[in-house]
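Complex shown without one protein chain; remaining protein chains in place.
By letter and in written order, the chains are A, B and C; residue numbering begins at 1 in each of them.
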Amino acid sequence: MIHDLWLVPAFPLLGAAILMISAGRLPSRAVALVGVVPVAVSAIVSAIIGIGFMAAPPSGHAFTEILWRWIAIGGFRPAVGLYLDPLSLVMMLVVTIVGFLILLYSTEFMAGDEGYSRFFAYMNLFVSAMLVLLLASNLLFLYVGWEGVGLCSYLLIGFWYQDAANGLAARKAFIVTRIGDTGLMIGLFVLFTHLGTLDIQPLLHRAASVWPHGSAIASLATALLLIGALGKSAQIPLQTWLPDAMAGPTPVSALIHAATMVTAGVYLIARMHGLYMLAPAIQMTVAAIGAATLFVAAFAALNQHDIKRILAYSTVSQIGYMFLALGVGAWTAAIFHFMAHAFFKALLFLAAGAITMRLEHHEHDIFRMGGLAKKLPVAFWSFLIGSASLAALPLVTAGFYSKEMILSETWAHGGAVPILWAAGLVTAFVTALYIFRAVFIVFFGEAKTPIVGRYGIRIVLPLAVLSVLAVIGGFVETPNGLGGVTIFSRFMGSVFGPAPLAAGATETALLVFASLVSLSGVGLAWLLYMRPAPRFAAWTQTPSVVAWRAFFLSGWGFDVVYDRLVVRPFLYVVRINRHDAIDDVYTGIAEASRGLHRLLKLTQTGRIRWYAGWLAAGSILTIAVAVIR
Amino acid sequence: MMLVWLILIPLLGGLLAWPAARLRAAAARWVSLIAMALDLLVLLLVWLRHAGPIEITGGGRWIAMFDAPWIPQLGISLRLGLDGLSLLLILLTIGLGFVSVVISWTEIGERVGAFHFNLLWTIAGTIGVFLALDLFLFFFAWEIMLVPMYFLIALWGHENRIYAAIKFFLFTQGSGLLMLLAILALVFVHQRTTGTLTFDYFRLLGTRMSPSTEMWIMLGFFIAFIVKLPAVPFHTWLPDAHTEAPTAGSVILAGIMLKTGAYGLLRFVVPLFPLAAIRFAPIAMLLGVIGIIYGALLAFGQNDLKRLVAYSSVSHLGFVLLGVFAWNALALQGAVMQMLAHGVSTGALFIMVGALQERLHTRDMRLMGGLWANMPKLSAIGMFFAIASLGLPGLGNFIGEFLILIGTFRVYPAFAVVGTLGVIAAAAYALILVQRAFHGPPRDAVAAPDLRARHLAVMAALTVAIVYLGVYPQPVFDMASGGLANLQTATHGVLKLAEGDPR
Amino acid sequence: MSPALRASLPFLVLSAAIVVVMLLIAVRRDHRMIATVTAIGLLASLAAIIAAAPAAPVAVTPMFLVDGFTLFFLALVLVASVAVVLLSHAYLDGTHDGPYDEYYLLLLLATLGAGALLASVQFASFFLALETLSIALIGLIAYPRGRAGAIEAGIKYLLLAGVSSAFLLFGIALIYLDFGTMSFAALGRLWSAAHGPTDIYAYTGFAMLLTGIGFKLSLVPFHMWAPDIYEGAPAPVTGYVAVVSKIGVFALLLRYFVLMDGYHDPSLLRVIALVAILSMLIGNLLALLQDNVKRILAYSSIAHLGYVLVALLAGGVIGIEAASYYLAAYAVTTIGAFGVVAVLSQQGSLHDTDRLDAYRGLMWTRPWLASAFTAFLLSLAGIPPTMGFIAKVYVMTSGVGTLLIWPLAALVIGSVIGLYYYLRIIVVLFSPVRDAEPLPPKAGVSWAGGLTLAVLVVLLIGLGVYPTPVIALAHETTAGLMPHQKTIHTAEILPTR
């Protein structure tokens, strides 16, 4: 079965192709079928392959399949090939399963949209591209998937194309990520030029043997790859596109901008971790960026009104955790958190979608919701479970175990001043605060917007499954104090090496401490938003606090800075040179010729004496030239 | 002899198409299609039936060769040769020739015969350029291809066609004269050292001359070719010519004719003047990089859809210039691929613009917007090719750009890095095109039929081509490698001399 | 038959034709007959060249030399004259402004003068031949007495040609004063051997001689008459002035310059280079925005003579070959271009059809004629597949071979400017007919005119694609002019490794 690995990305591609070629002429029932079944089949194939892999791992715990020789020019021989190891297997399973659930959800969520067929075409294309990204055995082929998911992201953010704002958001997403992609591309140049291959595994082996630890060239290459990862995963300084990307339909946000695509950067670094271990400075940078991002984004999330923007900043922040984990060498923890995050963030988005689709005018502002707990119990419970997992409520949520693993490994790595760990801890508190702020505001208090419609099974089922996953997904890896399950890290061991063992006593202390932090975040949210004290309300209105809130609302002002520094100068240059200044040179030459013509034409007076005069003058001129030397 | 037929068939087809139009307009179109089909057939026959490569000492291996005296007094002969490089480009030429005839089916309504005559003669001239191995013959074909193109623009173009046509002609002819001077200078230098007066490409290869002479003569060729390519600062004819030309004219111009400039650089500039080319490479590549960025910036600023596409060509062809002067296998293969992919993708974009103009009677994007609602097929296809043109992996343009950049990176990393930044700008202009034309709120005034079957078929073919180039390009590389090896054998010995060259 | 007699056979036939035509006119005025006899006379002379060729080279008295060079250009002159006769017949016929018969007489006389120029190797014969040519031309130019323009052109040509002749004569006299010989060949020996380059009389004389010749060739700065005379003269005569008279004078200049061995005197080369550069640039610039077709062609012919001067400057076998081919191409093209104007015009009207507006949309009303005109214009612009292309390449070849950097630069710039105005005409030809000025009511092109143009187009394209015959002929016949110069003479400026 493992030899049929190519089927996994092929099915969604086929689905996309069918939908595109049919050009919207299929009935919507058929569209739904063609839209969902390929991904479902992919999920099933993935699952079978996964079970097979775990039951009887191939030699070296990895499987490579070359589909065809893509390019062969001299020593440059990238192939279209797939590579399956525990890392890509986990990612593949998450993508196909979550993807399937979201697509199923979408068949109902998107019903009646005029672009129904187009939506599923793009989504299928996305799933396929994402699988290519994950499974590629070669960096160039990986880059195909990498840009492919970016394209689909662009297409889906701007899905409702009639609103120009959506188009703007889509372009912003594409161009900002492409800035990162450019870094990745140059990274590929560096890697190929110095290592002579882009096949990932040989490349990693060669790098390890050729480049000494901490060498400059390794730093350069990893830094360039990091730029790519930052763009895709919306980390500082390229994070600004993700909140705007919420312009797309909610299932898109769930699948692309939460569960899968935005974690491609994490995957890339994890995949290339061998290189990063050669460049400790850059690896430290990864951690620092992750820490900064998770902190910054959490505060931004704290002040949003739009339910999807809260989740978007939350996503940025959670990926920050993964980067932090990568930066401290906690590879397994990063992937573990990726998986947990995929479950609970997809759940949150789908639940948010389930809310907004039932509200009149598809209301997104949390302050215009309220009291929905009773009216929309399905959405409420799903959102609550998702929030609990995001806030890492102890013991019962997947988010708890994955975040715990990150924090404890960061602590272990932290050295004298555990500032990274501190940032993670503070943010854990803020995370609990902002998500439960949303929970309390949306689901409790007075109802402000009327409810319409009802849910079908295709909405409820994905929510239910994801809720379950958001709870039990963490039990594959638990701390020593809580059973010490190590299924996940053992499975990943063939990729990342054996997991470091944290000191028992410290670990337990940290565990308790972090649990308390999360809980206190929830508690504070309860205090502030369920039992609002007048003094708190007054404090929020003081000028400095208002200014800070506005600053956080705008996502720490990155957009403004970029607008001034990059966008406006670019537009200015374009505007002043719209008519191509170089052309003026040629126009000038032409004009000069015309002027000369007019001047010379004046000499042609038609008078005999004048002509005779010139004849004489010409003769004198020639005499002068001939005689004088 | 088969090679001669490759040129003769479109010439005769053109002569036949003109009177045929007197009977019925469709007759001229069918004659043109049949001529193209016959040409394709001949090309395939030459390719498939050749017994084995023809070895030319110092000139590599060739698929087919033809030689007959023409003006023996001046050492001029009718020497034609086909190798992988020319075969690919001729294939592109014939392919886009088909496309041009088909898309003109409804667009060109008057003087149909004359139109097809000019179309076929341009194609014949282009094929001649790709085949000629005698420098005089090359120049002859070079000129021949321009005249009908001039008429295509001047007679069937849009509002400002006369200005554009004359500008096109003056630029290309003026630079052509420089090239002629350079050709003649080369021939005389060769005569001085060897005593024979000849325009034969193979005999002129490896002509010994002083560095300054070599540089001057090379510059003559170089300028002619980069005017055609076009590279900044000689590009300004291109937006006008493209914008004003009829759709088929734009397709031929962008798809094929610009490639003759690149072909000239590949076939002549570097092999004939390897040392000068190496010394000059940084400047040439700088021009390429400037072209990439400058073209992209200008493309972004245009309101006229066709001008946008035209400036995007400036940007794309900047990559080719970069690739040619990087002169290693990767960059050269990239340049060839970029030429093919650009031919297909830009051709398709011009067809899209032409179809829009036929429907909306404007190319101004300020008057468009929201076309997707009314013309989903056209819009989807337009978007596809816009995305191809921004270099999406999996499509041909990406392969070309990537190979060029990775090849360049080995020689001049800085240029490669700046060129890569151009890819960002490409995203900016391609997406603004999509936004302004297809997305946004639909306008009431815009109610026109979507693409019809004929256009759809053409677009489908081009789509398949661009995907093929992106997904399974190896046959193209295999084909081109023969030709590129020919070029590189010509420079091999000399490049060895230039010490420390990392190629 | 002595070789000298045999060699001068074409001239004798031509002279006989003059007498016959004169007598016929006295007997009976019949336009068609006279024209036919004239054409036959010219063709007979052409045929006589074949008979004369084996005898060449031979000196016919010390004043004339009949060699391959003479015969090649004589053939060219005769072919051009025949074409002009055929075009003239169509042009003159159909109006009742006669008599036309003396026209042909003048034409024959002028042709004889041009022919004699080709054989001249001495100043006296040169002068005689030149004046025969130019006096006959005055008559031709002013022939349509009813036209104000023609009379004005006639008097202008008369007076200015008189002035230029005076310069020419004075120059010859100075040269004679300095060297004491009027033979070109003897001059060549003396100029390079005995005399130092300081001799002011000789140089002044040469410059004044060049003034006279430059006037006839309408080279800048002696060019001003050309457009006025071209515009005023009847179209076939304009063609004749532009082609036959210029070929005659240019061939003479070429022979003179080669025989006197001017290539060793940088002063002379410098003067000619200056004139050439000025002609190429100013001639083309003057034509740039003209909207009279005949004037455009006049200015363009100024430039074209500048181009041929580059070949003259280059010298050597290849230079003479280049000049020969160029003049052949120029003859075919220019006669053709003026032929188109001629078949569209009639003597009877007040002026020829020469306004650019009158040609608007000609392609769609008279496609064949317009196609022919386009071909001629492309040839003038030097675009393949026409003779003009090969000619330009040839001239550039000679120039590159001798590294005439500045003349070549002027040639390139001039050509680009030239393209612009040739294209302007073509654009007008192809533009839609909407607001076209109605053409003169003429049913169609006469068979003679049509045939002439057709033959010219065939020659133009045929010899443009396969120029070998003309080149071979030019090589065999004219190379003898420079037997002692086998290779390029200019010092090596391009260093070789």
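Simple rule for what comes next: contacts are C-beta pairs under 8 Å (C-beta built on N, C-alpha and C of every residue); 3 or more make two chains touch, one makes a residue touch a chain.
The rule is short, and it goes like this: contacts and distances are computed from a predicted model.
From the set "Na+/H+ antiporter subunit C", "NADH-quinone oxidoreductase subunit K", "Hydrogenase small subunit" or "Cytochrome c oxidase subunit 1", the protein name that UniProt assigns to the chain left out of the figure is "NADH-quinone oxidoreductase subunit K". Partner chains of the missing chain, restricted to those shown and counted over the full complex, are A, C. The residue touching the chain not shown here, chosen from C:E152, C:E321 or C:D352, is C:E152.
Contact with the chain not shown here comes from a single listed residue; of C:I49, C:A80, C:L105 or C:L174, that residue is C:L174. Set against the missing chain, the residues A:G75, A:P377 or A:G613 yield one that touches it, A:G613.
Contact with the chain that does not appear here is found for just one residue of C:G139, C:G239 or C:G399, C:G139.
One chain is missing from the display, and on chain A it is touched by residues 601, 604-609, 612-613, 616. On the side of chain C, the interface with the absent chain consists of residues 123-124, 127-128, 131, 135, 138-139, 142, 145, 148-149, 151-156, 158-159, 162-163, 165-167, 169-170, 172-174, 176-177, 180, 182, 227-229, 231-232, 290, 292, 295, using the contact rule stated above.
Quick note on the criterion: only the chains that are shown with their structure count from here on.
A separation of 78 Å divides the Cα centre of chain A from that of chain C.
Those residues of chain C in touch with two or more other chains do not exist in this structure. In chain B, there is no position where the chain touches two or more neighbouring chains simultaneously. In the complex of the two chains, the chain B residues touching chain C come out as 70-74, 136, 139-140, 143-144, 146-147, 150-151, 154-155, 162, 165-166, 169-170, 173-174, 177-178, 180-181, 184-185, 187-189, 192-193, 208-210, 212-213. Considering their complex, residues 321, 378, 383-385, 389-390, 393, 396-397, 400-401, 408, 412, 415-416, 419-420, 423-424, 426-427, 430, 466-468, 471-472, 475, 488, 492, 494-497 of chain C touch chain B.
Those residues of chain A whose C-beta lies close enough to touch chain C in the complex are 593-594, 596-598, 600-601, 603-604, 606, 608, 610-612, 614-619, 621-623, 625-627, 629.
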